[in-house]
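The block underneath contains the structure these notes are about, expressed in structure tokens.
Excluded from the complex is one protein chain; the other protein chains are retained at their positions.
Now for chain A:
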Amino acid sequence: MFGYYFNLAMLSLKRNKVLTALMVLTIALGIGTSMTTLTVMHVLSGDPIPQKSAQLFRVRMNVFPDDAFKRGDRVPDNLTRRDAEALLHDARGDRQAAMSAGSMVVMSAQGDPLNVEARYTNADFFPMFDVPLRYGHAWSRGDDAGHAHVAVISGSLNEQLFGGADSVGKALLVGDQSLRIIGVLGDWDMNPRFYDLSNGQFGDSEDVFVPLSTALDMKLPTSGQTWCWGNNGNAHDANAPCIWLQYWAQLDTPAKAVAYRQYLQNYIALQQKAGRFTHSGQLELQDVMQWLDAKGVVPSDVRLQMWLALGFLGICLINTVGLLLAKFLRRGSELGVRRALGASRRSIFLQCLIEAGMVGMVGGVFGLVLAGLGVLLVRHQPTDYAAYIHMDLRMLLATFVLALSSSLLAGLLPAWRAMQLSPAIAIKSN
């Protein structure tokens, strides 16, 4: 029966080629633009570390002194060095790391100075974020405690400095000091760079990783937000009234997360008792997806474009409804004859829907081509996320689901009208 309807639909679509082409074009345009913007949304709002995103938590506290505390303010993103070191010392999470972004000038093999992005952190950083290593190994907690002059460098910096060879054991010259390379990263594609969104949300990983304690000894420059209250000499001193360190904890089970939250509350209460402030403090413990959501990683322009494209798809669908209606009602006499010969309303309805679905599938194929072009266009836009936009299998399937469902939706009303035609009048009227 479906085969028969399929043949009927083919005949009908062939009869009025211009109208058919118009419908296919309309659906293709709507699907193409919608899928382009949905792909961008899909990539940008995706989970950067799906295997662990529910176990990694960003720790934030508001432990400002009373004169800098305002109830209702957002809990600040970063911690003071004093609080970060206290939490690291307690080590109540399964793993934990404090970190800051920085930059340093290293010497290339040709003797040219290179300015590279750096991250100063703890040993736990690497296992916590599943950082892959091509050569060597990451540093240990003992290296953190011993202020070891070691560094892990990125694959691209290794390529630039050592031509991609195993550089473990070689020296990395930083100004007039040097660090011993103990590890080289493999391909680490972490986008958005969720662990620190303050220095560009998308982009390659940093080029040099150094223990935080060593970086502080070497007085390497940090970058990112540093916020101080009160006057002080160095913002990075152990007791400086400045927030500048990001803090992450890995908590493997929901029960541990609850216990950790309780621990942080106790910590804040202790600080209050010690006389740092009199307010009750604030606490925020968010997993990766909650954190990304709170920081609004998806640019507002992208959301706007998505709604615009969906609105456009709506207009295309209304257009298709109108054209299908015209097409079906024009065949009133043919449908009337079928009804007079005994076809039920249901079969007329089905026949019309199959015709609409076929238009949708063809429109989907062309829409996919347009969406491919659209993604190509997005990749050439001057945005920091452009290079990471790509279409995956799920979006490919979603394209056809969207095309088929929207064309069937568009076909419902015209098919309903077509099956309501009274056979006698339909035959006579022509």
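The rule we apply is simple: a contact is a pair of C-beta atoms (placed from the backbone, for glycine too) under 8 Å apart; a residue touches a chain by one contact, two chains touch by 3 or more; residues count from 1.
To be clear about the criterion, contacts and distances are computed from a predicted model.
Chosen from "ATP phosphoribosyltransferase", "Stage II sporulation protein M", "FtsX-like permease family protein" or "Oxidoreductase", the protein name that UniProt gives for the omitted chain reads "FtsX-like permease family protein". Taking the complete complex into account, A:Thr33 is the one of A:Thr33, A:Asn122 or A:Gln351 that touches the chain left out.
Residue A:Leu304 is the one among A:Leu304, A:Val369 or A:Ala387 that touches the chain missing from this view.
Of the listed positions A:Phe6, A:Phe312, A:Phe349 or A:Tyr388, the one in contact with the omitted chain in the full complex is A:Phe312. When the missing chain is restored to the complex, the residue among A:Leu22, A:Val337 or A:Ile427 that touches it is A:Leu22. In the full complex, chain A contacts the hidden chain through residues 19, 22, 25-26, 29-30, 33, 103, 105, 113-115, 175, 231, 233, 300-301, 303-305, 308-309, 311-312, 314-316, 318-319, 321-323, 325-327, 330, 381-383, 413, 417, 430.
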